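Next up is a structure, given as structure tokens.
Excluded from the complex is one protein chain; the other protein chains are retained at their positions.
This part shows subunit A:
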Amino acid sequence: MSETIEAITTYLAPRRLDEALQAMADGEATVLCGGTDLAPQTESGARQYKARLLNINRVEGLGGIAADGGEIRIGATTTVAEIRRSAALAKIAPVLVEAAEHFASEQIRNAASLGGNLCNASPAGDMSPPLLVLGAAVELACWRDGAAHTRRVPLEQFFVGPGKTVKLAQELLTAVVFARPAPGFVARFRKSGPRPALEISTVSVALGARVADGRLGDVRVAMGSVAPTPLRARHVEAALEGRPLDAATVAAAVAAAAEDAKPIDDVRASAWYRSHLVKVFVEEVLDDVRGN
């Protein structure tokens, strides 16, 4: 096991959020939660530790799923396994539970946090497309002028590039929130890789919409692994919004996918293959919804 050269001078595992935020106030803390991304990235040298290692696993109120009200709130330290097992989410947002079900392996799901998965900002992050179609936002908290301040950022504005988000070094992602989906809301998620488990998705597609009288409304479509960030597929959405869900609409949506997906060639797949697969997935999720 390689020992990376590091200069961590302080380790903190606070129980209170204000203590955690104060420890980040100078932007010189590395946040530790599940460690499933932090460990391999620092071992390989892809990422450097800052002077302070801040373990947020013991911060009270940062975990758990609150699903009683009109707004659903998932704390940042909630593990992917907890999302997978959540009976409340299975009812309210089954698309999220489905994404958790096919996330990595059980050992990783038991450690990996939702907040960490989003902050890692992988173009292939599996929780991002379902949350994008749920219209989710993230809460970012920081300590300033002797008090905690929180801002909300829609998830579609959160990602900037691979591994990059709008979150400042002083800010902690504390929760993911989304409005309780309206009656008639349907959502689907597809991802692909050479094997079912522990796979970095070659392409993923999520669809969320309200279905009424055979038409889709409030359509959101999200894609992963086809651009530097997970993204909303605006052209596909426009091709679907308010239209009758028939073969012509599906064909138009599939054609529009090429406008949204700008994939690259890499070790996992060629751009050509990804462009093809994203069309297949758009067609599949729409056919699936039509079958309902």
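Operating definition for what follows: a contact is a pair of C-beta atoms (placed from the backbone, for glycine too) under 8 Å apart; a residue touches a chain by one contact, two chains touch by 3 or more; residues count from 1.
Rule of thumb we're sticking to: contacts and distances are computed from a predicted model.
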UniProt protein name for the omitted subunit, picking from "2Fe-2S iron-sulfur cluster binding domain-containing protein", "Spore cortex-lytic enzyme", "Formate dehydrogenase, cytochrome b556 subunit" or "Putative spermidine/putrescine transport system permease protein"? "2Fe-2S iron-sulfur cluster binding domain-containing protein"
Among A:67, A:111, A:211 or A:238, choose the residue that contacts the chain missing from this document, as touch is defined above. A:111
Touching the hidden chain in the complete assembly: which of A:14, A:35, A:94 or A:163 does that? A:35
Against the chain that's been left off, what residues of subunit A make contact? List them. 1, 4-11, 13, 32, 34-36, 39-40, 42-43, 49, 53, 55, 57, 81, 104-108, 110-111, 196-198
